[in-house]
Every structure is written in C-alpha cells, then in structure tokens.
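Only one protein chain is missing; all other protein chains are in place.
Chains here go by letter, A and B, matching the order in which they are written, and residues are numbered from 1 within each.
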Amino acid sequence: MYSQGLIGADGSTNETEEFLAAFQARIDAEEKIEPNDPMPAGYRRTLVRQIGQHAHSEIVGMLPEGNWNTRAPSLKRKAALLAKVQDEGGHGLYLYSAAETLGVSREQMTEELISGKAKYSSIFNYPTLNWADMGAVGWLVDGAAIMNQIALCRCSYGPYARAMIRVCAEESFHQRQGYEIMLTMCNGTKAQKDMAQDALNRLWWPALMMFGPHDGDSAHSEQSMKWKIKRFSNDALRNKFINATVPQAEFLGLTIPDPDLNWDDTLNNGAGGYVHGPIDWDEFWRVVNGDGVMNRERLAARKRAHDDGAWVREAALAHAEKRAARMAAE
Amino acid sequence: MSLYQAVLELADDHLILSHRLSEWCGHGPMLEEDLALSNMALDLLGSARTLFSYAAVLEGKNRSEDDLAYLRSEREYFNCLLVERPNGDFSCTMLRQFYFAAFMEPFWQAALGSSDAVISGVAGKAVKEMAYHLRHAGEWVVRLGDGTDVSRAKMQAAINDLHPYWEELFTTQTANDALPDRAEIRTQWEASVKSVFVQAGLAFPDPVHAQQGGRIGEHGETLGHMLAPMQYLQRAHPGAVW
Partner (left out) sequence: MTDVTPLWEVFIRPRNGLAHKHVGSLHAADEVLALDAARDVYTRREEGTSIWIMRSDAIVASDPAHADETFDPAGDKIYRHPTFYKIPDEVGHM
C-alpha cells in the first residue's frame, strides 16, 4: 500500500541522443524493459528509488496495523488483520526482489531505510489510535494505494509491473475488509460510530497527501510520465480517489472533514467531480522529512527487527556453509 | 470429564500460541521468516476458531467463539503453560513451536480416527499444518544449534528456559474417549525432539521440576498481560458487534 508522491528521483541522464531516442521509441511502443536491457542511468535510478520507496512503504506499513494485531476485537477480525499485515510484508518482499533486478541489494535498501536516508509513504507516520483506524486504513489508505498500484501494473519496467500485478490481486481483499469494519462500526453503537468518524477525521487528509504534491509542484514527474514509470499525474489520481470515496462515506453516514468540499458539474468533461479544500502541504513535508508523530518509532522498530535478527541470519549462513562442506565431503 | 472442557483446553492452547506468534508480525529476523511466523499463527487461529465454536455447541449456553475467547478471565483459561511463555528471542519462539508441533502432530494423527466427527475433521486439517510446523521449526532448531557460537548459546538457553514446561503437554484434567490419550504421545514426542537435537548437536538437559497448573487455570503472570489487550474492546463495549 503505497502511493506515488515522494518519487522525486532525478531522472537526468547523460546518454547520447541516439541511445535515448531508441529507448524512448521502445517505451512509446509499449515494450516492456527487462533487467538486462540497456536503459538510461536516470531510468534505472528513478526505478530503484521508486521501487525502494514502495517496498519500504509496505514494510513500514506493517507497523501501524500490526499495532492492533493483539487487540482485534473478534477472532474473525484477528485472522483478517494478521493475514493483511502479513500480505504487506509479502508485498515488500516482491518489491525488494523487483528492485534487486536493477542491481541494488535488499541489504543496501534496508540500510537506507533504517538510516533514515530512504523515504516511504508519509501516511505510516501517523498513529493508529482506535480500532476504526483498521477500517479507515483499509478503506482509505489501501483505497488510495490501489488507484496508484493498478496504474503501475502497466509500468514500463517488467519486473515492477509483474510484482504489481501480484500485489493488486492480493490487495483486492484489503480495501473491502477495511470498509466492512467501517460499515459494521457505523451500524453499531454510538461509541463505535464516533470511533469511525474520528478515524476518518484523522486519516482523510493524510490519505489525500499520499498522492503527492500538486502536479505543478511535483519535481521530476514529467520525465517519469514520459518513461511510463508513472502513468497518471498526482492530481488526476487524487481526484479519482475523492470521487470514488465521497459516496462511500455518505453510505456510511460519515462526514468528510473538508468544509470546502463541493461538487462541480463541469469537471471530467461534464461528468462532474469533487473539488477539495486546500491541503496542508507544510504538514506533508514536515512528516515526509521526519517530524511526524511516529517517524522515529517506525524507524526504530525496523532497526530493532533488523539488528535483533542479525544473529539468526548469520547462524543460518554458518550452518549452510557447514552443511555444504559436509555434503561435499560425502 | 466433559468433552466441552477437553475441547476448550485444546482451543486455548491454539489461540494463546497463535496470539504469541502474531506478536512477531512486522518484527521478524527476515521478511521470509516474518511471513512464515504469520502463516503458523493463522493455522493455529483457524483450529482455535473451529474448536471454540465446537466447545460453544457442546456447552449449550448459546455462547459464541468470541464469547469464549474474549470473555473468560485468566483463571478460566486452560492452556498449558508452554504456549503462554513469552516469545523471547527467535530461538525461544522456534523451540516452543517445535515442542508444541512435536506433540500436536501425533496427537492429531491419532485423532483422525476419533468417533467424534468434529474432532476428526479438525484433525484432518490440523495434522498437515502441524507436520509443516514441526518440520519448519525443527529446521531452525538445527540451524541455530549448529550455526554460530552465538546462536548455539541462545538455543541452549532457550532449551533451559522452556525445560520446566514441556511435560505439561502430556497432562489433561479432562481425559475423554473422543480424544487421544495425551500420555501415550510422550514416546513419539521424545523421539522427534531427540532426533532433531542430535542433528543440531544440542543436549537435552537433565529433568527439572515440571511446572504445571495451566489445565486448572493456574498460570504464570504473563497470561493476564496477554489477555488484557486482547479482550479490552470486547470488555469495554459489552454486546457491541465488530
């Protein structure tokens, strides 16, 4: 569960015009680029950065929901939540694998994450404070991510596109289980419905921020679009998400926490669409740059898991070596 | 003793161990193992749910699986002490899983022929899951025992830490004809454990006093701390549907 927005990798590249034109011709012909194919350095760098951020988002994204693994209020919810958080781990794994085809190791990417150098979706730096957050995360955060991820299934880089196809197939239950939690709580006691509204109030704006800065302020976006690493603009996906989500909130009987939200008949070639109020981009950049409520704890948790696991990984390698030696001696 | 009580014991073992394993999710030593631990937790949770539902039917008081899981206190839980032991490090978690699966795999094998259709049904599914847990956890016991000096020391420490707790697996307050005799599984359990310990170059320690009490609801102090967060929403909002 990730959405574009942080990409920001420098796509600049210094290959010859001829090389770049030949590469662009392959992209324009919708040919997929595979690991050993010649590619501009900027293309490789952009992908490594984007796939890495995407993978990190999945892995860090395990934490806010994992925060409720031991507190799920029914055995059915307990199973669904654990399966979902486990899926996020699997998605991180698929994505690290896709990035590894570009010559960067999982070990390197992990180092970049835990050192704070790499970015990940800012949404995971917000805390999950009540059970309805499990509903809202599935409904809004996975909902936002899916808009982006479906588009990425057609990304020009083969391994990334294939990983996304797998991710999208698995994620189809995530948003639904989230919405079902919201629905159950909105049909429940007043306290439950209050929790649901509270979760929506806290997560709505961060969910919109997941799509990244407005198109005009989105650095390097144009090159990514041209290379078909990114297939829709930030604003286009954000608007699509809002148009899909507002009626779902109405069905729940919840209020979108945006007093400026209004319908404009003229949008989308006369089909109409919502116009949202101003997004607090200062908050977005503050959280991206490390000063969200949970940034430090998220990184500390990942670092602890990595450091505490070192002796296990070393033991497995040591045993593998001994076993290989024994087998060779036989 | 009643089949209800016997099924409840089994259900409690599975839920508590599943809950413990779920605490690892997002914190495993490597992603691959994070997923493996969650898979095992989900297997156990699946069996727990079927067993709780069956216990509720046997009890006949119109309670649900969730009532049994979320609305009983520490003293009303009958899991063995082994499964509630804190995760400790990865060696401790894997050893606990190995001990449990080395018991449950032959237990479910024997239960396949149970006269009780629900029990034999659960056994048919669970015996395969436990065979995998036994193999996977056993592979790790071997690797950590025969890995580095550090891993070997940690594994041996885990063996010592869990040593007072495995014997309770063979006890029950509720012997029932529909379920295999727990005491009879001891031979198979010891054979599994010894064969893996030999491969791992690990020593099975001399007997110590076996701690017991889980089957009569007398637990260590950690169980209450596990149940408190698990049950808090159900307790704070009586009757709410989630």
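The rule is simple: contacts are C-beta pairs under 8 Å (C-beta built on N, C-alpha and C of every residue); 3 or more make two chains touch, one makes a residue touch a chain.
Every value quoted in this text rests on a predicted model; they were computed, and no experiment measured them.
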item: Options A:Y94, A:W227, A:Y274 or A:W311, residue touching the unrepresented chain; value: A:Y94
item: Absent-chain contact - pick from B:L15, B:M30 or B:V83; value: B:M30
item: Omitted-chain contact residue, chosen from A:P38, A:G116 or A:G253; value: A:P38
item: Footprint left on chain B by the chain that the document does not show; value: 30-33, 35-36, 39, 132, 135-136, 139, 143
item: Where the unshown chain meets chain A, residue by residue; value: 34, 36-38, 86, 90, 93-94, 97, 100, 105-107, 162-163, 166, 170, 313-314, 316-321, 323-324
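We adopt the following convention: only the chains that are shown with their structure count from here on.
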item: Whole-Å gap separating chain A and chain B, where each centre is the average of the chain's CA atoms; value: 35
item: Chain A to chain B touching residues, read off their complex; value: 59, 62-63, 66, 69-71, 73-79, 82-83, 85-86, 89-90, 92-93, 96, 131, 181, 184-185, 187-189, 191-192, 301, 304-305, 308-316, 318-319, 322
item: For the chain B and chain A complex, residues of the former touching the latter; value: 15, 19, 22-23, 25-35, 38-39, 41-42, 45-46, 48-49, 52, 65-66, 69-70, 89-90, 142-144, 146-148, 150-151, 154, 226, 229-230, 232-234, 237, 240-242
